[in-house]
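Incomplete set of chains, arranged as in the complex.
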C-alpha cells in the first residue's frame, strides 16, 4: 500500500476539514453549522452523486455483471448485520437490542465515505463505474430488516408501540429520504442523459469537492460531540469492533469482487460500501424500530470511529487490495 | 372563559407521528409542534445543530383539549414514553371558544 496515497488522503482538504470539526468539538469551541443548512448540503451531495451515477449509467447501459453486483449488494446488506451482531455479542457486553441496532448500521452504507473513495480512486488514475451509485442506494435499507429479525422478540414487541401505524416501517425502509433522493436523482440523470446533465453540471459537479468540505466539517463537529457524549457508553471491545468490522466487511466484499471479476476501481468502491456504516438513514430507522437501543452507542461508533477510520486508513487500504484483485 | 387542559409532550422527533396518532385517536381537534434546539437529561447536553443524523432531535407537542380527550390520550402516551425518549406534563388553561376544543 503506497504511502503516497495515504499521505495524499490525509492532507486532502476533505479529511482536514473533518479533523478541524472534530478538534473544534473536542475543544468545546462554539463552532456549529445550522441544522437546516447542513441538511440542505446533504441533499445537494446526494442529488449530485445520484445524477452523476445516472448519467454514467445512461452511457454504459446495463449488463449481466451489473445485475450480479446488485444482487450481491443486497445480499451483503442483509448478511453483514448477522456477522456484526455475532461479533458484537461475543466481543462486547451489548445486549440483544443494542447489538442488533448497531449491526444494522454496518450492513448499510455511508454515502460520504463512498464519495471520498470515488475521489481517491480518481486521483490515482483508476476509473470506476456509475452504476455503483445505484448499488449504494440499494444497500441502504436491507440491513434495517435484518436488524429487526436479530433483535427478535424485542423488535416484535416494538411493533406494538402506541400510535404506531401499519406500514410506517416499510415506508421508512423503502421511502426514506436518502434512498428516494439518491435513486430519484439517478433515474433523472439516466433520463436526461449527458446533454441535460451538461446544463446542471456547473452546480452539481464543479463545486462538489468544496461543498463536501463543508459537510465534512459538520461531520467532524458531530463526531466530536458524539465522542464527548458517548464516550462513557463505549467499552474497549465496542471501539475495537468499529475498526475490525469494516475490515471484515471489506474482505468479504473483496471476495465477491474477485468472483464477479470486477475491475479495480469498482472493486474498491464495492469494498468501501461494505466497510462503511450508516449515520443518517439507519439511526433514524432505529429510533422507530428499536427505540430502546441507544444512539449514543451506534452513532458514536459509526460516526466517531468507523467513519474516520475508513476516511483516512480504510480507503487507501481498500484501493490497494482492489488493485491486486481487480481485473 | 372555560377551563380545558393543555398537554405538553417533549418527545424525540422520530416519535412525533406516533404521538400525533395517539392524540388523533383520542379525538383531539388540533395540536401544534415546535422544534427543540437543545436540552439536557441524564447528565448529558444535546444540541440539534450537532446532530447530523436527526436521530436525536426533540420536538415539543402542544395539545389543548377537554378532560376526557386528554385522559384518553394519556394512557397511550404513557406507553409511548416507555419506548421513546420524552417527558409529558399537563396543566389547566382558560380558553374562549369551548366548541373548538
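Each chain gets a letter, A and B, in the order it is written, and its residues are counted from 1.
We take it that a contact is a pair of C-beta atoms (placed from the backbone, for glycine too) under 8 Å apart; a residue touches a chain by one contact, two chains touch by 3 or more.
All values derive from a computational prediction rather than experimental measurement.
Per the structure file, chain copy numbers for the whole complex are A x3, B x3.
Throughout what follows, only the chains that are shown with their structure count from here on.
Note: centroid distance subunit A to subunit B, computed from Cα atoms, is 33 Å.
By the touch criterion given at the top, residues 12, 14-15, 17-22, 25, 44-57, 76-77, 79-80, 83-85 of subunit B touch subunit A in their complex. On subunit A, the positions that touch subunit B within their shared complex are 25, 32-35, 38-39, 42, 158, 161-165, 168, 218-219, 221-222, 225-226, 229, 279-280, 283-284, 286-288, 291-292, 295-296, 299, 303.
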